[in-house]
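A single protein chain has been removed from this complex, and every other one stays in its place.
Labels run A, B and C following the written order; every chain starts at residue 1.
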Amino acid sequence: MNDSIQFLTQKICSFRDARDWRQFHSPKDLAVAITAEAGELLQHFVWKTPEQSEARVVDRKAEIAAEIADVAILLMEMAEVSGVSLGDAVAAKLALNEERYPAAKARGSNQKYNEL
Amino acid sequence: MNDSIQFLTQKICSFRDARDWRQFHSPKDLAVAITAEAGELLQHFVWKTPEQSEARVVDRKAEIAAEIADVAILLMEMAEVSGVSLGDAVAAKLALNEERYPAAKARGSNQKYNEL
Amino acid sequence: MNDSIQFLTQKICSFRDARDWRQFHSPKDLAVAITAEAGELLQHFVWKTPEQSEARVVDRKAEIAAEIADVAILLMEMAEVSGVSLGDAVAAKLALNEERYPAAKARGSNQKYNEL
Partner (left out) sequence: MNDSIQFLTQKICSFRDARDWRQFHSPKDLAVAITAEAGELLQHFVWKTPEQSEARVVDRKAEIAAEIADVAILLMEMAEVSGVSLGDAVAAKLALNEERYPAAKARGSNQKYNEL
């Protein structure tokens, strides 16, 4: 399977353009849709304990996979509309996180980098 | 650049495991972080018109790229923790969207598939 | 102190109208702002355990109060713009919840009503 972000982004944008949807998909509208879909994913875990959430992703795997995919598709389009290479942006952020959270200092802690 | 989702997911999970963070990264906690980061992305567009949002992604490209990357990184980890292949899930959802939104019927409309 | 929702809603809408902001405050834009502010509230608890969150609201009480107030102000305006009496809507929902979650059945359970 070809799971390159660039390849998937092209498929997503072809789908959009074949329907003439760019007019509705402003950066704002994409951010709105991303947040609304993230909210649907979050719905699965409302009032659940972290432990119960581990079971939930097993029991409802197909639904949760679909929610994750919804967010991912919109996010790839958001990057395209913003002129951002998502692969590069992810790589850059991972490099920054390496600096912010040195393994020796951050191990076993759930503090934010500016509180470590 | 290698922008395969599987490759990036491995980097993300190695980073997490080197810090012993899986204990904090339950599916629920990942969904919470995804939604909170989506909210940061959305902040850029509060009260803005769709047209103003097109200018915003130009003026604040680096910040917005970083917000998109934050969501993407968490989403790839969420998929991993849920036992989901994100590439496959995206491909499956795109195929479903092709069925739900036939180009001839959906062109130029912002209605949901169940309202088309 | 006068903490009636109707009284506070009038103050909020007077503030808005004195600035001629109704033009920017469509129902959609209010829902966007509500979600973005809810995201800021949620930020306080990312990666935290439920127990740590009990301490957080003590340590950061003023900040958290301000975030809660931001959501509340927008929500009261959202109700006004939607022609909804928020007090009535809350009372109606509480009555519905009494039906959906009979105390005898729901006690000590974190299941949703349709899963009880």
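Observations on the model:
The rule is simple: contacts are C-beta pairs under 8 Å (C-beta built on N, C-alpha and C of every residue); 3 or more make two chains touch, one makes a residue touch a chain.
None of these values were measured; they are calculated from a predicted model.
For the chain left out of this panel, the touching residue among A:L42, A:A69 or A:V90 is A:L42. Mapped onto chain B, contacts with the missing chain fall at residues 28, 32, 35-36, 39, 47-50, 52, 110, 112.
Those residues of chain A that touch the chain absent from the view are 24-25, 29, 32-33, 35-36, 38-40, 42-43, 45-47. Counting the whole complex, the residues of chain C in touch with the unshown chain are 1-6, 8, 11-12, 15, 18-21, 23-24, 26-29, 31-32, 34-35, 38-39, 41-42, 44-45, 48-54, 56-58, 61, 64-66, 68-73, 75, 78-79, 81-94, 97-98, 101, 103, 106-110.
By definition in this document, only the chains that are shown with their structure count from here on.
In terms of which chains touch, the assembly is arranged so that all chains touch all other chains. Where the sister copies chain A and chain B meet, the same residue numbers recur on both sides for over half of the interface positions. In this assembly, the C-alpha centroid of chain B lies 26 Å from the C-alpha centroid of chain C. Residue positions of chain A touching 2 or more other chains: 28, 32, 35, 39, 48-50, 52, 110.
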